[in-house]
Each structure stands twice: as structure tokens, then as C-alpha cells.
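Here the complex is missing a single protein chain, while all its other protein chains stay put.
Chain lettering (A, B and C) follows the sequence in which the chains are written, and residue indices restart at 1 in each chain.
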Amino acid sequence: MAGSTFGTIFKISTWGESHGKALGVVIDGCPAGLKLCEEDIQPYLDRRKPGQTVISTPRKESDQVEILSGVFKGYTTGTPISLLVFNTSQKSSDYSEIASYYRPGHADYTFDAKYGFRDYTGGGRSSGRETIGRVAAGAVAVKILKEMGITVTAYTKSIGPVSIDMTRFDKNAIYRTPTCMPDENADQAAMAYLKECMEKKDSSGGTVECIASGLPAGIGDPVFEKLDANLAKAIMSIGAVKAVEMGDGVLVSQSVGSQNNDAFRCTNGIVSKKTNHAGGILGGISDGSQILLRAHIKPTPSIFSVQETVNQKGDNIEIAIKGRHDPVIVPRAVVVVEAMTALTILDACMLNMTARLDYLKDFYN
Amino acid sequence: MAGSTFGTIFKISTWGESHGKALGVVIDGCPAGLKLCEEDIQPYLDRRKPGQTVISTPRKESDQVEILSGVFKGYTTGTPISLLVFNTSQKSSDYSEIASYYRPGHADYTFDAKYGFRDYTGGGRSSGRETIGRVAAGAVAVKILKEMGITVTAYTKSIGPVSIDMTRFDKNAIYRTPTCMPDENADQAAMAYLKECMEKKDSSGGTVECIASGLPAGIGDPVFEKLDANLAKAIMSIGAVKAVEMGDGVLVSQSVGSQNNDAFRCTNGIVSKKTNHAGGILGGISDGSQILLRAHIKPTPSIFSVQETVNQKGDNIEIAIKGRHDPVIVPRAVVVVEAMTALTILDACMLNMTARLDYLKDFYN
Amino acid sequence: MAGSTFGTIFKISTWGESHGKALGVVIDGCPAGLKLCEEDIQPYLDRRKPGQTVISTPRKESDQVEILSGVFKGYTTGTPISLLVFNTSQKSSDYSEIASYYRPGHADYTFDAKYGFRDYTGGGRSSGRETIGRVAAGAVAVKILKEMGITVTAYTKSIGPVSIDMTRFDKNAIYRTPTCMPDENADQAAMAYLKECMEKKDSSGGTVECIASGLPAGIGDPVFEKLDANLAKAIMSIGAVKAVEMGDGVLVSQSVGSQNNDAFRCTNGIVSKKTNHAGGILGGISDGSQILLRAHIKPTPSIFSVQETVNQKGDNIEIAIKGRHDPVIVPRAVVVVEAMTALTILDACMLNMTARLDYLKDFYN
Partner (left out) sequence: MAGSTFGTIFKISTWGESHGKALGVVIDGCPAGLKLCEEDIQPYLDRRKPGQTVISTPRKESDQVEILSGVFKGYTTGTPISLLVFNTSQKSSDYSEIASYYRPGHADYTFDAKYGFRDYTGGGRSSGRETIGRVAAGAVAVKILKEMGITVTAYTKSIGPVSIDMTRFDKNAIYRTPTCMPDENADQAAMAYLKECMEKKDSSGGTVECIASGLPAGIGDPVFEKLDANLAKAIMSIGAVKAVEMGDGVLVSQSVGSQNNDAFRCTNGIVSKKTNHAGGILGGISDGSQILLRAHIKPTPSIFSVQETVNQKGDNIEIAIKGRHDPVIVPRAVVVVEAMTALTILDACMLNMTARLDYLKDFYN
């Protein structure tokens, strides 16, 4: 079924395989009047690009985005925006072996089970390159949110056993460190840990945290379209994510009400909360505090040590994956988490504009 | 916006407030030919009913379900099934106080922020009674899945610091213990802990775990409609859930690839996995192993100790919530998690039936 | 699949069979703050009620609507509104014959082909009573549109060979004449024609026209979500409608551009059109003129003369339908056309509120 479409009003359809001709996204439902050019989007794609540090694959992917439609004289027209990135450096020559067996932790087996066969070159549609469309669309969402006073910031929270120290939070470090950690000390410790992993032909998991600020109270819809429910879907849809937390997340199950409840207070007529265990969402609706979420990302499944698996013929075999693979997915997932959070929040904000009869009356009278 | 509708093919729309005339659900897209009567649904509603143990509110809610449409001579007809439960014991007399302020941890403030006012009687739409529609629809989904060889089982995994011991797993205990734990020892320890909480006028969080067995490989769609993404949304949409884990969940972020990867093996032509860290899903598609997920549920926000908050006039006040409230939400959420898991899996199974051209050719030729 | 759900933001799910316990609708996405009670809805249901004139079946259906949720202290809360009508006078005793064969012009055969069996009592889900849910929801949409300055009026345009004379248009006559024609002369001629039909044991087709006024320019979305495309779907989804026209409709195919083009003009800064061949829609978007559409409705398929058909065993047989049936569907379809038009326009108006970045900025800043 149509699995590559996301959003109700700000709706995106991504497409493309790792080693196909191109990858891209169609944004259907972008409001008219947004100043938009390739330079607004390219920096986000650059943040997910590999080949930049010792812990990311040295494949060269220029990943230059082109706007093919929906923008006229520098402004969005309200019609679909087609964004495209041509694949330039992919070579499919050495995939004959991978074609024959199922890599543990990858989607090889499940794609075969579902579709009867698969595009095995570079992971096909289940490659991390699939996120190019998400990130490109996310950059547009981020730009719109900024015009509404809303910012979204994601960063690496932990890699393996190494976590950032929030008291040392340095936003600029996110864009400077190879780990995308906002804490240079933690970055160095994490890099040392990753080096160890690589020496052991192993890989590491980690967490990405994301904060959205400036969101007014009232965004999100009760019951199934709760803001946190849609964020959970958005984040869990990113390959390798195995858990999503809102606010205190898993800690709430060991907490007590007197501690977990956030007290309201009112200062100069403005309601806020003394604490934010809830992560900015109550009953599925934003409460005016920061939205806070975390994604737990599994270790890169492509490791160089010997692994047991089966091939398509049904033989039990041993394999050792070759090529170059990042020892950790987390740093490149940071911008993807940011993009998915932005897309989800923007769509919820748009849906909220019809929540009251007065809004309709104000608009139409 | 329309937040009370869930599913693409097996689509449900729930409705109803805690203290309204009735609550219910319309199931649109149920296949024709399913034997169905009220007795198939009532046991699921009974499992979420309060008033049954010391840890659940003694309010009497008979919650008798009626099938109003979509069933003819005992079988579903393929047209919408309307299920309804009349509210019988609600009294709205003593809500004037609650109407005036915002209870910490509740959706009072966010509903006001969104809609301009709220139904404050018993929590209105944000009450736990909202789940009646989910559970009734879930019972139908469970029955269909059973015909397809798929079973879904949820249970309480932990309450506060007390976790079940999986080696003592006793399925029948789920339906017998007040905590819905499949381990009577843990149940007793948890009950003792809850008694403590109640004495301290406090409440406890906990976790629900859910297993789906019999699901073939190939269910779920890549990218945004991943099976785990839709499960995450389904589970996070349940009030009070603050984190969702698939398989090893949050542990993956501290794991390494050599440990987290599940090795494939083939025995008598059947592919399986040696371990199931992935929780039965790879690349968003079921791999034939058990689906395993966990929901982290916050402590009941209604506690009897004094709390700080604000009222609608903007005064900072202190409140002490009255009435009777469960010291833990978890046991009553178990059947809700089961229902949402069943609804999500059934919809994914239905969507999967068009994944290959051969399926269409077999069906239509 | 889920065929009983309509709309994107103002979303309705109808349910119920002709002879089931009840029929109803859930409105999910109604804005908060609308004053609403049963008396707002009942008059619309009364307009579709049978048993009122010689040309409508004398079955007594009280069709009293109940609001079960979504309204608190007289105002909508933004949560789902469940509307229900209990069936009171249905008797299923004499359907054994109908159960065995396929009535020409009815959905008996196609329901069997699709679902394997059918609820044959009173037509089940394919009965005209299915429209109760549409009309009840439509009444709510009409009330909201009125607050936005938009009115929707449908009426019988023709019955068999008898058409109304637009120069004699009398709006009040719509609600007074048995044919719902806004022209008493035409009404009398149509009644004479219908009497003839009844004497011949035959039935008549006719047309319903609908006008929406007050809709500003800019409503509707290009390409697939054109306002006229959604209106066409909405109207064609009404049982017995076989053609839908916008503006001049079928006449355009024999027209020429110099005649069919509507000239724009500007008076006191207000743009309007000299003519309205287009029916108020250009490029799928409202142009500020009246929306004008027509539905062509087939003759009642239940006629008393002898007809050839087959039974479920595959025998070629002759049947003569018994009972009492309206010789024309049109008058009772008028309020249904009005309802579907209102639902479609309201949803389009809500979707339009995010068409420009400035709308978002105005709303959120």
C-alpha cells in the first residue's frame, strides 16, 4: 500500500532508491507565499551527507537538491513542490553476493517476504538514503515554522554508554562535532568509544533528542491524532529507531504522581508549568511548554565481524559484510529526527486552525 | 480536526464523553461474513471496567454493549458496525470546582487552550472512558485475527519498582490478578506497593507489554507506514502513555551491533531468527517472529495530596482532588493496548493483500 | 473497505440499515463553540420523512434524532458528535420473497456479488434510509455555513417531462409543495404526471438543482480536490443519481467559447461575472458567483408492473413488487442533495484556511 506518503494537510510523498537514478519528494499542501530556493534546503541535506568524518562512510554523495515545481519568482505558489536529488556516485557492481542472502538486522528478508524480490543494490528503498526526501521536505517545514515563531532542534543525546551533560549544552556544537553532540567533552568521549567499536568490527547504538520551542498551547487533537501519537509515528518510522519517549518517557513507569505531575502557575496572566515531565503535551495537546522527545537508535546492523544467517536457497551460512559502513547511525539521524518533528508539528498547527467556530467566522466574515 | 478516526481499511470512529448519554464506535470496513454478537465484545469491555478491586474506582459502570448495525442474522454484512454503550451511573453534580481550575497532569488546560472551553464532567472526552470505543472495536479485530491464526496478548509488565519474572509467566493470571500481571508473586508485591502509594495519597506508573503471535513475515509497509510506526502511534495515542518500545526498545541505544543483530537460521525450509531483539519487525515489516512492544504509563494524575495549580481566572491556588481514583492506570490499560495492537495489525494485514501483482491476478482471474 | 466515511476535516461516518435497530452518524471534526440542539437537526430529517403525501410511502417513521455526544451545555465541544435515530416502525416479516431474487434496478445482486449475502430487509444498507445520517450531519454543516454567510438551497427542478419555470421561482414553495418544487404550477403539473405513472404501475425520474450563495472566491483546491470534483462525488454518491452537472452542465458540449465564457467585470472594486455558465467554479476553485449544480435521478426501481429477473438459484423468473413505494424519489432527495452540498463546501472552506503562509502567520503570531 501507499507507505511513502505522510501528513494530512502538509502532505509529502517521498520516493527513490539508494542506487536508482534519483531520490526526491513531492510536497502537496505547502501554503503559498513562502520565499523558497534551493539554498534553504541544501544545508539540511548537507547535514545528513556521509563522507565527512572518520565515523561516516567515505562514499561521495553530492546530494544537490533541485526544485522542479511549485515555486514561481522565488515564492511558493500553493501547488506541489517537487524536490529532486540525482544519485551520482552509486555503483551496483558488487552486490551479487548481498543479493543472495539476508543480512541480519536489515530489511532484506522482510522485503523478499513482502514483495517476492527486492532491489538489493545499496539497500534499495530501505537504505538510509530514503531519508533524503524527508529531510528536504522537513527543511521547508522548518522554514514555515520559523515564520510562526516555532523552532525545532535535534541533537545526539548519547552514543553507547556516553551521554551529554545538559549543563554543558552548546547548541553550536551540534553542527560542529562529528557526533552532533551539543557538548564537546561528550563528543570526544563518544568518538573514543566509536573507535573502539570499529576496532572490534562492531557498531554502536545511541539516542537523539529533539526540542520544539515556541509552540503555543492547543496544538494536537484528542484521541487518535494526539500530537505525541503522531510524533511517535513520525519518529518510529525512521529506520533503526526502536523506542520513542515523550518528556520523562520510560522513567514515568517508575515515578509517582506527586512527582510526575507538573504544577501549573500563572505569572502576569501567562500560564506555565513549574516542571516539564510531560514533555510539553497533556492529553495529546501541546501545553505551551517545550516539546521534548527522544529516539533510541539501534547499532548499525552492517558490521564487519562474522555473522550467521541464511541465503535465499535456505542454507545456513556465515557472512562477513564488506565495504564501508558507519559504526553508528545516530549523528546522521539527527537531522532526520528534526525534519520529522517539524513536519508533524506543522501539520498539527495547520489542522488546529479549524478547531473553533470563531476561527471560521473570523476568517470568512 | 477529525482526531477520533483510526485505520485505513478497518477504520474506526469513536465518540462519547465520560458523563454524556453514551459512548461508542463505528467500525467502517469490517469484512462481511464474521459471526458476531454482543457476547464477543462484552468480555473485553468487562476487562477495562472499574469497580472490581481495591485498586480501581468503585464507580459502578455496567458498560453493556449493543450492536446497532452491520450484523444480519448473526454475521457481519460488510457495512458499518455501530457499537454503543449507554452511560448509566454518571453524576455531574459535583464538578463545579473542577470546572474552575486546571488539574496538574490532566488535559483540562490544554482542552481549554484548544477549544475555548471544555466538558469538565468526569474529564469529558479525555476521560479513560474514551477507550470504550477502542476496546469494543478491538474485540472485533481480535476475533478476525484469530480466524487468520494471529493472537494478541497484553499484560502488566511492571508497576512502580515491581516487575514480573518472565520465567514465572502464567497467561491465565493476566485475567485473574487485580494488576493483570502474568505472575502472581509480582502481583502481590505490586499490590503491596500500591497500598503504600494510596496511604501516601500518591499514585504509581507502570508498563504494559504486548505480544502478537502468528503474524507471517511481510506485514507493514516501508517508510512512513512501517508496522512499528503505526503501532507506536496506536499505543502513544492511549492517554497516559509516555514511551513506546519495540523489541529491546531503549536498550538498543546502549547495545552493539554484534549483540543486537538477530541471526537468521533455516530449519526444514523455514526461516526464523535465533533471537528477537528486533521485536519481530525489520525495516518496518514483520519478520515472522513475535511482535513485542511495551508502553510506559505515567502515574494517575488524580492524587489526593495537595497540589499547586492555577484557576481559570489566573490565580495561583492549591487544590486537593477528591472523589475516588485508581492509584494506577496500568491494569485497566492492558486491554486497551491489546485492542490498539490488534486494530493496527489487522489493518496492516488487509493493506498487505495488494502488495504483489500476483495477488491481484490470483484474486481476479 | 471503509465506504461510509466522508470529508477530510469535517469528517462524517454514517451507519445503519433500513430495518436495523437504529441509524446514525458520527461527525468528527466539528469546530467547538457552535450552539447545537436536536431542534437544529430535526427539521432536516422531517423534510426527508415519508408518509406525508400521496406520492410518498405511508410508512410511519418518526425519525427522532438524539445527540449522544460532542455537545456540552448547548455548545459543540470540538469532539465527535454522535447523532442517532432509532428505527421504530420497521417490520421484517414479509421479506422472504425478496430475499430469494434480485430486484431490477436495485443493489440486491451487487451486494450479493460483493459480500456473499445481504441484509434484504427493506434494502438494508442500500435503502434510502441510509441518507438519515447524511441529512443529520448536513444540518450541522448548514448551520455552520450560515454563521459564515453561506446558504445552500436545493429544490426539485423537474419530474419526468415537467420542469419548473425559473421566472416563477418561489422559495417557500419548496417546503410546501409535495414535489418540493419552487413553482406551484409546475408542482401541480408534476403531481398530475405522477398520478398517471402510478396508474400505469410505473415510476418517474427527475432532477434536483442546488444553489450555494455567499461562498467567497478561492474555495476548492486544484487538480484532484477541485470543488466541483468533490461536489460531483458527493452528489453521485446519493443512491439513484446517474448524472451531475455544474453550471450549464451538459449544454457546454454543444456550446462555443464566445458564448460559454463568462466575462468578468469590476464594479466599485468588486469583481463579478456578467453570466454564470460556469456555475461558480473555475479551475476547480469558487469564483464568487453562485455555485449551481444539478443531479439527475432515476425513476424509482420498485414498480408494480411485472418484471423479468433471476433468483439466487439462477432461474429466470417474473416478479411483481408489492408493498407501497414512492412513484418518484426526487422530492425526498432534495434535502439529501442540500446536505451533501453543504458538507462538501464546509470541508473545502476549512481546508482553504491554510492556503497562504500569511493565514498561518496571522493565526499564530
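Convention: contacts are C-beta pairs under 8 Å (C-beta built on N, C-alpha and C of every residue); 3 or more make two chains touch, one makes a residue touch a chain.
Predicted, not measured: the structure shown is a model, and the values here were computed from it.
Mapped onto chain A, the interface with the missing chain covers residues 1-5, 7-11, 13-17, 20-24, 26, 28-29, 32-33, 66-70, 72, 75, 77-82, 84, 114-119, 121, 124-125. Contact residues of chain C toward the unshown chain are 1-6, 8, 14, 102, 104-107, 109-111, 113-116, 125-126, 130, 158, 160-161, 197, 200-207, 216-226, 228-237, 239, 242-266, 269, 271, 274, 278-279, 281-288, 296-303, 305, 307-310, 314-316, 351-352, 354-356, 358. In the full complex, the hidden chain is touched by chain B at residues 8-9, 29, 31-34, 76, 78-79, 144, 147-150, 216, 222, 349-351, 353-361, 363-365.
By our rule, only the chains that are shown with their structure count from here on.
For the pair chain A and chain C, the distance between C-alpha centroids works out to 45 Å. Mean C-alpha position of chain A lies 26 Å from that of chain B. In whole angstrom, the spacing between the mean C-alpha positions of chain B and chain C is 38. For chain C, residues that reach two or more other chains under the stated contact definition are 8-9, 29, 32-33, 78-79.
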